[in-house]
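Yeah, one chain of the complex is gone here, protein chain that is, but the others are all in their spots.
Lettered A, B, C, D and E in written order, each chain numbered from 1.
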Amino acid sequence: MPHARVATFGEIMLRLSPPGHQRFRQAHDFRVEYGGGESNVAVSLANFGLDVRFVTRLPANDIGDCALYALRGAGIDTSHVVRGGKRLGIYFLEKGAVQRGSKVVYDREDSGMATLRPGQIDWDRAFDGVTWFHWTGITPALSQSAADACREACREASARGITISVDLNHREKLWQYGKSPREVMPELIEYCDLIVGGAREAASYFDIQGEDFADVARQLQQRFPKARRIATTLRETLSASHNTYSGLLWDGEELHAAPVYQLTHIVDRVGGGDSFMGGLIYGLITWPEEPATALRFATAASALKHTIIGDVNLVTVEEVVNLMEGDASGRVSR
Amino acid sequence: MPHARVATFGEIMLRLSPPGHQRFRQAHDFRVEYGGGESNVAVSLANFGLDVRFVTRLPANDIGDCALYALRGAGIDTSHVVRGGKRLGIYFLEKGAVQRGSKVVYDREDSGMATLRPGQIDWDRAFDGVTWFHWTGITPALSQSAADACREACREASARGITISVDLNHREKLWQYGKSPREVMPELIEYCDLIVGGAREAASYFDIQGEDFADVARQLQQRFPKARRIATTLRETLSASHNTYSGLLWDGEELHAAPVYQLTHIVDRVGGGDSFMGGLIYGLITWPEEPATALRFATAASALKHTIIGDVNLVTVEEVVNLMEGDASGRVSR
Amino acid sequence: MPHARVATFGEIMLRLSPPGHQRFRQAHDFRVEYGGGESNVAVSLANFGLDVRFVTRLPANDIGDCALYALRGAGIDTSHVVRGGKRLGIYFLEKGAVQRGSKVVYDREDSGMATLRPGQIDWDRAFDGVTWFHWTGITPALSQSAADACREACREASARGITISVDLNHREKLWQYGKSPREVMPELIEYCDLIVGGAREAASYFDIQGEDFADVARQLQQRFPKARRIATTLRETLSASHNTYSGLLWDGEELHAAPVYQLTHIVDRVGGGDSFMGGLIYGLITWPEEPATALRFATAASALKHTIIGDVNLVTVEEVVNLMEGDASGRVSR
Amino acid sequence: MPHARVATFGEIMLRLSPPGHQRFRQAHDFRVEYGGGESNVAVSLANFGLDVRFVTRLPANDIGDCALYALRGAGIDTSHVVRGGKRLGIYFLEKGAVQRGSKVVYDREDSGMATLRPGQIDWDRAFDGVTWFHWTGITPALSQSAADACREACREASARGITISVDLNHREKLWQYGKSPREVMPELIEYCDLIVGGAREAASYFDIQGEDFADVARQLQQRFPKARRIATTLRETLSASHNTYSGLLWDGEELHAAPVYQLTHIVDRVGGGDSFMGGLIYGLITWPEEPATALRFATAASALKHTIIGDVNLVTVEEVVNLMEGDASGRVSR
Amino acid sequence: MPHARVATFGEIMLRLSPPGHQRFRQAHDFRVEYGGGESNVAVSLANFGLDVRFVTRLPANDIGDCALYALRGAGIDTSHVVRGGKRLGIYFLEKGAVQRGSKVVYDREDSGMATLRPGQIDWDRAFDGVTWFHWTGITPALSQSAADACREACREASARGITISVDLNHREKLWQYGKSPREVMPELIEYCDLIVGGAREAASYFDIQGEDFADVARQLQQRFPKARRIATTLRETLSASHNTYSGLLWDGEELHAAPVYQLTHIVDRVGGGDSFMGGLIYGLITWPEEPATALRFATAASALKHTIIGDVNLVTVEEVVNLMEGDASGRVSR
Partner (left out) sequence: MPHARVATFGEIMLRLSPPGHQRFRQAHDFRVEYGGGESNVAVSLANFGLDVRFVTRLPANDIGDCALYALRGAGIDTSHVVRGGKRLGIYFLEKGAVQRGSKVVYDREDSGMATLRPGQIDWDRAFDGVTWFHWTGITPALSQSAADACREACREASARGITISVDLNHREKLWQYGKSPREVMPELIEYCDLIVGGAREAASYFDIQGEDFADVARQLQQRFPKARRIATTLRETLSASHNTYSGLLWDGEELHAAPVYQLTHIVDRVGGGDSFMGGLIYGLITWPEEPATALRFATAASALKHTIIGDVNLVTVEEVVNLMEGDASGRVSR
């Protein structure tokens, strides 16, 4: 197991979803889970055996406690979670099938994390012994104060020489507080050693257009020279039930491509990108000079995620390596 | 939203189905739903925003009440439902998979609707303001008295100049009361402006054989000149889990064909025809002079139905139009 | 219905599985079933209308009672089940999807059946009127005493002129008691009239290598001349959700091949081999001189099993014959 | 275990009930069980270790099969069940609480059993080796033909010297076929050795009024001199959740009274009377000359029934004897 | 059925509760229901057969739609619901037992109703034909704009001569917008003909202290002379599982007391007060000059509510009258 301590920082939400393929209006029960981009990455890393902590702000009520128990049960260090704010953000998820897409309804305004302000996290303690810091484009999209807190985190991490990764993760329905991503993101991305994101984010955040991912990645790297590696996932959505899935990584010199997985019977595609991110961080920590290996690990991990209900990727290194080495047959293991 | 008031008339049943793919004998719980050809059409239309009422006869007991609550919850006007008869009809549904077909066991004899007699519905009130009336071949198959009541309904609708549609919907196991469809159906079909049905029904009901649907439709129109449009669904059952699906419409001059949908992971195919019918009625009300558009709307609506558990099609106009305009990718809508 | 009485002999276990595609750690409920290779065959035969009894040893506690009720409910004669031993064996099953394989965790040591000793079954009574005896390679793999009891059973059956079938069914994780299959199995197989097994078992048990199944089967028959027929299943695991499936039978002169089924949406593949075995026994009893027919019945039965949750194949002769005669469309039966 | 073979005869129905305390209209699932007065008695006797068969007529469809599997799973001999008729009777049960009583909606007309006719049961086979025959007042209330078949059964049993018991079990909502109980029941009761019923039935069936149960029992015995013992249950319904419960037995000379049980947290009271009847039959077979002991066994058995969901009493002799001997503490048994 | 049309006005929320007695942190599913003080009253009235409409503001998203479907399914006229605002208010409910009380966590800020402003409801249409208007102390506690809208509603109702009722319903955790109830409530109460509330509300809202309820009611009436009748519920909480329950009504001259119900096995006590209010409105409409009868109806209705899961009281007039006339035995109704 590699030697590292990772901190991820962001919002965890209550996820409420009708069972099976029920539409919202058919549901008399909602399945209850807790997830968010950055905590999902933390769960992946804990399952891969890394020492990982999650930093966030949770309301001091029973629902906030539930999120905390979920994180602890996944083996994540929660001792740097601060409590406060009015509520836990919620998202409602209706799972589609075939021609009917899945549907997400967000109800996350005014959450503890959205109202986090700089100074509320004790970064000296939160970054103690930390070697890798991960954040995503969701946090600065929540509110001005969350964007400010995110900047503080990046600065503090950078000052300590911590490796920084970001998942650009653009969500148009966020960014409601009067700033555009182009005003906020560039300054934050300058701190990052690893960027995950595609043409869509490059265009929205930095007005970078490219012919293909290699072109976009090259431009990104020119603009953000600290970013040694730039990666993206490739998903083709044939239907809500069947996608193809792969990933690309630009290491400054070469473009690496992962195999393409046929996800023919998707169980849950939410958290797919986070599982790629988690796999990539694990991969780059484990094989720091083998980005192609890390990419293949990330893509295999993410393929497996699509077979697991919930936001988080509950797989072991052994399971990912088994798939990465080519056994995609899904045989019974007895 | 188009200006119209639709009345549908027929039987609603209690549907009892084992969860998931369980066989009947494995079930310790039955999922409870309420559905029937004509009420399923009404639910589609209510979801599309139309003013719709359902006319039937329900037993005056708690189980009849349950069916009533289900209809109301779907936004259907139930003020013309009459109460009486001994029982609510029941059907048991076992959902198949791959090579194992689904199985339906009917227990619908002596229901309130099967024992309905002419004169029990106050058609003056039930047809007040109504512009479209829909019935199916199931009602005259239930009993002599139900066939008589159906004839009364058609006559009353016709007298008021209401547009009449019928889904021929042949079920061999019905028609147990001593009459054959050929003795009963022709008189009823003469009232209809829109016929949905295929070669099978044309042969069983009217002894019409044809080379293809266009041929059958032409012959039907010759025999029933009021029927301005004749449509059918096209389903290829590759397995219980994977069908292809499309539709055809003959408008008296031209044969229109809808795109073919690959229904690769069917959630529930019961009510597929009803969802086509509902889509077609909505389509012809909305685009009265664009039958090809109406057909494409109907087929897209019906494709979506196959992703929804239960008899009824819980989709909005916006969702159907989105698919009809070509987005079959099933992407997550956030 | 053919005239025969079948006895099967082996271990039945408590099967505990998370609902749907949940991983073990996500499960807050386990679905409860009872199954095992030989009792699964008995259930198939009972469903096909045969007179069948299951012989085993169950602990004299409530959990042993539950297994007994499950067998009775399937229509199996349990009057030759003896009670004793400390516990019912358990297996935990996690159902995979696509690239993630299913996972089985066994907890079956020291079960009533594993601690069965020769002399504990009254074979005079248990074999009364019996015409066919079935056992599998699992029983002699459990313990020395179970292997001894298995030898006793074969000897007793043979002495009464009962037809004997075996499913070689190799499980590497068993055979923990200090003997290898090569020391134990040959003597037992000499009693058998019908062998089901493939190249893997032939190699592990008898050190027989072959170019293809026909070659292996010929060698097996040379070594075990009583074995008139030798059959195997053919499964290609494209993914955990999609397999292809067929079967072969060598009748001493000719190699028969069944059609290949596309199992595109597998519901539960555990018990697939047992359902083939059950179909083959039924087939050979019903069409004793038509091994190709029996093979086709067995393969069709087993294809249907993959659509049914649980270890056992809950299908009727009529349903199997329907598929065997070519209707793989999975149409709704109303 | 006493030496005896019991046959019970009557209707088994599909029982559908909302989970927990839900009202019908709240239910999206119905719990599925199979029960009826006479089959409930059979289940009790099978659990007490007696050899018991149930005689009825079930429709030849999947739902009829389900009832058959349920009976078999309880260890009842079903080889004398005949198949025929259109449907399995159904009853819907809504479980009350405190001031809200439970509610039963019957949908049992035209069931296989209600349309049974004399001659359809082969009583020579069905009564082979039988020493005790049990029926209830429900069967003759179903239809003229069921009443006729019941008379045939009593006559055949009587001709073979079989002990006959009856549970009078008056249900006012039945008896819809044009006869009153007073026209039908007396002739049938003349065959009976044991009558269970109270003042209500004595009045409705035989126009017998009495000061108390002893008085009623004495009059019943005068009128039906074959009835050696007459028993009744005593239930005080404090609320739907709390009843008191006891029993009385008149043995021709003496009135025996059981202890009064406080049923303070009722789980399911349906089948309470049947569990008393089952206990009494077992008791009188086991202790034929100790009617007071039999009565105490019956009452204790029935008290336990109220803690078990479903129609049937799933308790062992050991459990009943433990309560009957005074341990009502409900301690944990480890 | 009395001739009347009732409008209730307020907030409906999504209610999420762990199944059974689970604590929040044990829940992997939440039961989904929709309820709120004023809509709960509307449901009661619809069940009693009254013509009732509910006026509120729901967000224009899928979760708002779900609340709308729930209301429609209960038979309430929703044509005066306006759509807008960001979110549907939520409350989380953990059901206690014995010494552990139930727990409510509110997450209702910024709901569509809390951000309703005067002028958004078209009262001309909403009050068309309305004879009774009901509101509660919750609405003015939500926000300044909701309090303003509530004042507008009262003024509009009053101007049309509509009878007005209020449930004072004090919730300390609300009133967060900078006003105290004493500043807001008196002006609103002046419009009311019927007040339901107790000593706690009289003190909090109006600084009225009294020796007993009669004293408080007299003082309230002096201060608010339009209030012809003043009622309250009386609940003694022996434990979370067992309460006693009754009601009092002061009619300006006399104090009427209802019987005391022993609620020994409470299923769900949320909505208890709303069911009393619904019963009282129905009672006073039906028996306008028999306030004691109305009170007894209200109290019996509310006793029954405690046996029903969810916020709303799903009982009929017949069921209430049956209890009100003294049958509290909870017998099975067959």
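Just so we're on the same page, contacts are C-beta pairs under 8 Å (C-beta built on N, C-alpha and C of every residue); 3 or more make two chains touch, one makes a residue touch a chain.
Predicted model only: the values in this text are computed from it and were never measured.
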Report summary line: Listed by label, the shown chains touching the absent chain are A, C, D, E
**Report entry** From C:Asp29, C:Glu172, C:Glu236 or C:Asp327, residue that would touch the chain that is not displayed
**Finding:** C:Asp29
Query raised in the report: Quick one: which of D:Asp148, D:Asp215 or D:Glu319 touches the chain that's been left out?
Result: D:Glu319
Query raised in the report: In the complete complex, which positions of chain E touch the hidden chain?
Result: 20-23, 25-26, 96-104, 106, 171, 173, 237-242, 265, 269-270
Query raised in the report: Touching the missing chain, which residues of chain C?
Result: 16, 19, 24-25, 27-32, 61-63, 65-66, 69, 86-88, 90, 92, 94, 103, 105, 107, 109-110
Query raised in the report: When the complex is taken as a whole, what residues of chain A touch the one chain not shown?
Result: 69-70, 72-75
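Keep in mind that, in the parts below, only the chains that are shown with their structure count from here on.
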Query - B-E, C-D or A-B - pair sharing over half of the A-C contact pairs - result: A-B
Report summary line: Farthest chain from chain E by C-alpha centroid distance is chain C
Report task. Compare the CA centroid of chain D with every other chain's and tell me the farthest one. Result -> A
Query raised in the report: If you average the Cα atoms of chain B and of chain C to get two centres, how far apart are those centres in Å?
Result: 45
Requested in this report: Return the residues of chain D touching two or more other chains; collapse runs of consecutive numbers into ranges.
Outcome: 25, 28, 69, 103
**Report entry** Every chain pair in contact, whichever chains are involved
**Finding:** A-B, A-C, A-E, B-C, B-D, B-E, C-D, D-E
